[in-house]
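Apart from one protein chain that is not included, each protein chain of the complex appears where it belongs.
For chain A:
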Amino acid sequence: MTTAGIETTVKPPEPHGESDGNNWRKYFSFSTDHKVIGIQYLVTSFLFYLIGGLLAEGVRVELATPDPDFVDPQLYNGLFTVHATVMIFLWIVPGTAGFANYVIPLAIGAKDMAFPRLNAVGFWLIPPGGILLLSSFFVGAPGAGWTSYPPLSVVGDKAGQLLWILSVLVLGTSSILGAINFLSTILKMRIPDMELNDMPLFCWAMLAASALILVSTPVLAGALILLCFDLMAGTPFFNPMAGGDPVVYQHMFWFYSHPAVYIMILPVFGMISEIIPVHARKPIFGYQAIAYSSLAISFLGLIVWAHHMFTSGTPGWLRMFFMIATMAIAVPTGIKVFSWVATIWGGKLRLNSAMLFAIGFVSMFLVGGLSGVMLASVPFDIHVHDTYFIVAHLHYVLFGGSVFGIYAAVYHWFPKMTGRMMNEFWGKVHFFLTFFGFNLCFLPMHWLGLQGMPRRVAQYNPEFATVNMVCTVGSFILAISTLPFLFNAIWSWIAGPKASANPWRALTLEWQTSSPPPVENFIEEPVLWSGPYEYGIDTLSDRQSVDELLTEVKGEV
């Protein structure tokens, strides 16, 4: 059945031809189709990624020389504050939500999300949130860092800080609405044959990430409400002069913002667990280990927040607890990395752009993960706290991790979303430029941090000038690396070679329908005829029963 067929059975076509399934206008409407919303999320968040990238270039140009000569130091504070907020709340969180929106209903054989209209509301909160945040540059951008610790955040420009608070509240609400939808969809909308342990691992990852969003984001909202009162009404919540306690803000803030790291990385773990087995043509190693380690990460992620506060006067016993709990997270994370490597091991690799970015993700995330274990150790953390070591670590996790993973997912699911293939040559150019630029930009920062260069300061000791110049050159290469991607994506969307329903010969349900899928996803009810990762034999040319497939897969492993 075509889109047109469905439309006409329900209501007469509207003047502007809703009957055209590829009508671009639908992307600007309050559509309730999860696929339209998914693309809305992805395109919007990518635009914000470009804006956040420009802000980052502003920071790097300023740091190219030791003196604050490019922008005013106050504006510099605004640049890095808004850069971080954009990248977190307007790029990675909604970007991964975009993929989840598009892929999850398809992957579990559902026609849509559990609450389609709520889904649309969730998306349409993003543009106002972003505009609020960016408009703060007109009234004096917030300069207290994305952490907005009081008292720093309540002594500066009130208007900019207030806009920051409102924007994060709006974006947090959007995130919570999304989480409610993902949890309901994954738990309640699977096709009847699909048990929890038959789900693609991306669903497990979104389950864990959404649970985290649901319980942690509201606490940030609570902190921001109190901060807003301090800022606007002069209440003493975080003002020690009047009996308040600024450390309470830090606790509430990190109760969200540490889990936020997992909110940003768990979905990407899930995507990588989808991409690697498809392109390695091998069953995933340790399905249940990967699935349950996501849940373990999300539980442990909730009880480690104070490792961000080792220098905030936390008592010794608390430090010990948070140090041990933080190091324990390396176990479920290590299980995942081990499983991905074991999946690649001995596989028949297709080294296309998706796979390159996936492997790039595993290696770069490993660096970020290892420096994370270093930082979990209290004495080391106190030594490098608020230095460039932290900046290096967090970019290896969020860029080397999340952004590499998102790129891998774009190359992987682009044919499904648009019905067209991306250009492999330019995809590889994109990968190598990104990989090189990223490491050139962020690897030297480890050294800068160990030498004691503080973060968030426009001016620095001239002895760091050369290395900072290297970082700035790296950041330019990184900026340039998005151009081949951008042109490749736009060009392929318009005129790329047509994609078949299942160009990667994948086994998960989203590949059982046409590319792009029709309005209600599946023309015929999808059939769960194998597990999600039973590769290893040419399943499409053979007509074998699932049992035979399974025995052969086992025989080959």
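We adopt the following convention: a contact is a pair of C-beta atoms (placed from the backbone, for glycine too) under 8 Å apart; a residue touches a chain by one contact, two chains touch by 3 or more; residues count from 1.
To be clear about the criterion, contacts and distances are computed from a predicted model.
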**Report entry** Complex member absent from the view - protein name from UniProt, among "NADH-quinone oxidoreductase subunit N", "Oxidase aa(3) subunit 3", "Branched-chain amino acid ABC transporter permease" or "Circadian clock protein KaiB"
**Finding:** "Oxidase aa(3) subunit 3"
Query raised in the report: Among the options A:D157, A:D198, A:D245 or A:D386, which residue touches the chain absent from this view?
Result: A:D245
Report task. Check each of A:L42, A:I176 or A:L201 against the chain that is not shown and name the one that touches it. Result -> A:I176
Query - Of A:P73, A:G222 or A:P462, the residue in touch with the unshown chain - result: A:G222
Report summary line: Given A:T65, A:T235 or A:S377, the residue that touches the chain left out of view is A:T235
Report summary line: Residues on chain A facing the left-out chain by the touch rule are 1, 6-7, 9-11, 18, 26, 29-33, 36, 111-112, 114-118, 176, 179-181, 183-184, 187-189, 214-219, 221-223, 225-226, 229, 233-237, 242-245, 248, 251-252, 255, 519-520
